[in-house]
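Note that this complex is displayed minus one protein chain, with the remaining chains in position.
Showing chain A:
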Amino acid sequence: MLQIVGLGLVATFLALILKEHKSPIAFLLVVFVGSVIFLFLIDQIYEIIKMVERLSINAHVNMIYVETILKIIGIAYIAEFGAQITKDAGQGAIASKIELGGKVLILSMAIPILTVIIETIISMLPN
């Protein structure tokens, strides 16, 4: 944790210094630091996801649903990363388009789950 905070602080100061001279390079530094922090965290995330998978196998949940949920989390993270970096670079319009893309893709991935829910509800209804 201290490593991440230290990394963030050092990167912020370096970006401030760079922003006085060259704006695009400061922006690339910010992208780099974002990637480094996530790569630092990804081992723990992998452990968490392995645990979720193991639990779902033990509980006999259909693996397709868990996989879909993990994919949705991945899409949400990538969209958030891209949107924040674009917003930082001052392109709010592109950022909101990236977010829109993420939302649409998540909704389209959730279609099988939604269909199953609706079919279950319909089969519960008395004829």
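To be clear about the criterion, a residue touches a chain if its C-beta (ideal position, glycine included) is under 8 Å from a C-beta of that chain, and two chains touch if they have at least 3 such contacts; residues count from 1.
In this section, contacts and distances are computed from a predicted model.
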"Carbamoyl phosphate synthase small chain", "Stage III sporulation protein AC", "NADH-quinone oxidoreductase subunit N" or "Protein-glutamine gamma-glutamyltransferase" - which is the UniProt name of the missing chain: "Stage III sporulation protein AC"
Touch residues of chain A, complete complex, unshown partner: 3, 7, 10-11, 14-15, 17-18, 21-22, 24-26, 28-29, 31-33, 35-36, 38-40, 42, 45-46, 49, 67, 70-71, 73-74, 77-78
